[in-house]
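Excluded from the complex is one protein chain; the other protein chains are retained at their positions.
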Amino acid sequence: MPSRSLYFRDLRILAAGAQSVSGILLAALVMAFAPFPEPFVEPTERTIGVMASSFEFSPAEISVNPGDLVTIELTSADVVHGLYIDGYDMQISADPGQTQTLTFTADKSGTFRLRCSVTCGDLHPFMIGKLHVGSNTLLWRGFGLATLSVFTLLVWMPATFRKRNQDTPDVEI
Amino acid sequence: MLKYNLLQHTWIKTLTTNRWPLLIARAVALGGFVFAILAGIIGTPVGNHNFAIVAVWIAWWAALMLVIVPFLGRSWCAVCPIPMPGEWLQNGAVLGPIQDKNKRKKFRRFPKIFRNIWLQNVAFTLLALFSAVILTRPSVTAWVLLGMILIAAGLSLVYERRAFCRHLCPVGGFIGLYSQLAPVELRVIDTQVCKAHTEKSCYQGSENGFGCPWNIYPGGMISGKSVNTNCGLCMECLRTCDYDNIALNLRAFGADIQPQNKIKLDEAYKAFIMLGSALVYSAVMLGPWGSLKNAAYQVGTLPWFGYAVALLAFTWVLLPVSFYLITQIANRLNPTSQSPRQNFEAYASALLPLGLAAWVAFSFSFVFANISYLWPVLSDPFGWGWNLFQTAGVAWTPIFSSQVPALQVLVLIGGLIWSGNTTQKIAIDRNASRQTWPVMAFIFAVTLLLIWLFVA
Partner (left out) sequence: MKKEILARLVVLVLVSGMGLSALVFRIGDNSGIVEVHAAMPEKGGWLTDSIEAQVGEPLVLSLVSDDVVHSFALGQSDFEPVDVLPGVPTEITLTFDEPGPYTFYCTRWCGADHWRMRGTITVTGDEPFSKDLPDPPLYLQLGIDIDDPHENHDLVLDEQPSALRGSVLGLTTPSEFLTQAYYRSHSPHQVWDELRKVPSTSELSESQIWDVVAWVWAQNTNSTKLAEGEALYQRDCAACHGVDGDGEGIFGAEEISGDGTPHEAGFDGHTIEAPTSFQDAGQMLTASPALLQGKIIRGGMGTGMPSWGLIYTEEQTWNLVDYLWTFQFQKSQE
């Protein structure tokens, strides 16, 4: 069938469904912004040794709890490397044999990339690690929104529009 | 369908039909291109302080993936410097036609077997195999750029029109495919005029301009029926059309992605290669796995062969085959009379929005983290200690590092919804709405994988 009419029908269907769109929108907003149930863990002090070598951090991923006082002891194994934390915008650098420390309070939750901040060779821009503070709510919200999207497309929209558009029987959804 | 012809504004019409603005834009682009090659070869070998790497892989790539392709479609191809020298040699002219078209030398048609984008698929995959080196070593980038311009020129001396752009350019392949999503198009206004016009000056060329350099028949570009894929927005047909019958339309996003506009197998493969390489790049370049990075980088070693085999298997076999199986399951669920290949091709275009979203999300990551390298490089493009604009000392500082992950999720969700909706339209068009489910499951799974790679 010609696309033109399909397009206009889509518009009409959308207009008709506008009222019940609010339900889906509300669900999406809840998924995106509602406080995430997270088990409270008493903050502690942590010291984490991180070995930097071309082109990785070891351990590549470090996990702490929100509120922890974190000290990263950065050691380089070959050349001068740095460590920059996304989101926290802090950095240190260390020469091989001279461990450097960075202390901060993990007051932002989420997952942040660690990046090498001192040019250390060709792959330097891709030298990446991760810092997890608490549970990764963004990941779960993303998964939730993806699921909601699929639900909306597969279940909710067909049901809604079939009900509201019985006058356009050629629409088979 | 809502369309808005931009050419009703005189200034836009002048800008596009007059030869000078585009010529100057292209010449500046070619100047930058030559400069990048020069910087790559004689500048510092340190990538993040060399114009070749920073201008091409950070600035140009950011502009291409975040702005030009999603919003302006193939318009990069209108100013791309790569085909220029060859085109000038072919035409014997820089500005416009200077010879009688009958006296023009005849060039061969591109071999029929390659009149598709399979070679582009291969070219892109080849670059992907060596990407860790190409993206980081200025000299390698320079040789790749130089190689592309030489190959393009060589092809122009043998084959007619822009054979390189249409059939070989590793970038052009995906720009073309994703330009179906962009909200601009060049289309005929009144098809009857074209039917009656026997000279077909838009294809054959005239004293006003060259016949379509992209080797399509502009008279056949019909709104709602044709797609953007092969139109390079070079504006030549605006100049050659004797009846002012061509419009440069603003339109809805993704207007080409319609059930009746099936993509062909070579284009479907391009969709898989793009989706697959976005996944692989995200794992290799943004992931925390150092051995994977070193494997991709140490070209010629055993780990690199492992990486190469994995990349090839994933993008050329695993993804397409699993999607093929998905479409066969879909057809089992809700049988139609179409062949397995038709089922496969019918749904492949549903992957375009998600593929573009994946590349936009991927580009967010490294572009915002590294765009601050641009300021020092503009002041000191060769790493020779210059300070042209007093920005040589600007330190590397990632921007939006807190916001990027959420943005990536949003973009991917957008891609998922768009791809899912496209799937539904295709299924409805085939009178087989239950076919939606398996295809949607595939798209959903790929989305989850992408979200996990970007923000986990």
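To keep things simple, chains are lettered A and B as they appear, and every chain counts its residues starting from 1.
In this text, contacts are C-beta pairs under 8 Å (C-beta built on N, C-alpha and C of every residue); 3 or more make two chains touch, one makes a residue touch a chain.
These figures come from a predicted structure and were not determined experimentally.
Screening B:Leu6, B:Ala27 or B:Leu146 for touch with the missing chain picks out B:Ala27.
Interface note for the absent chain: among A:Thr71, A:Thr99 or A:Thr147, the touching residue is A:Thr99. Where chain B meets the chain that is not shown, the touching residues are 19-20, 23-24, 27-28, 30-32, 34-35, 38, 42, 44-46, 48-50, 93-96, 98, 376, 380-385, 392. Chain A residues in contact with the hidden partner, per the touch definition given at the top, are 75-80, 95-99, 118-121.
Just so it is clear, only the chains that are shown with their structure count from here on.
Annotation: 27 Å between the Cα-based centres of chain A and chain B. Within the complex formed with chain A, the chain B residues making contact are 1, 46-49, 132-133, 136-137, 224, 252, 258-260, 284-291, 293-294, 297, 366, 369-370, 396-398, 401-402, 404-406, 409, 412-413, 416-417, 420-421, 424-425, 428-429, 431, 433, 436-437, 440, 444, 447-448, 451-452, 455-456.
For chain A in complex with chain B, the touching residues are 1-4, 6-7, 53, 55-58, 60-61, 84, 86-87, 89, 108, 110-113, 115, 117, 119, 122-130, 136, 138-139, 141-143, 145-147, 149-150, 152-154, 158, 171-173.
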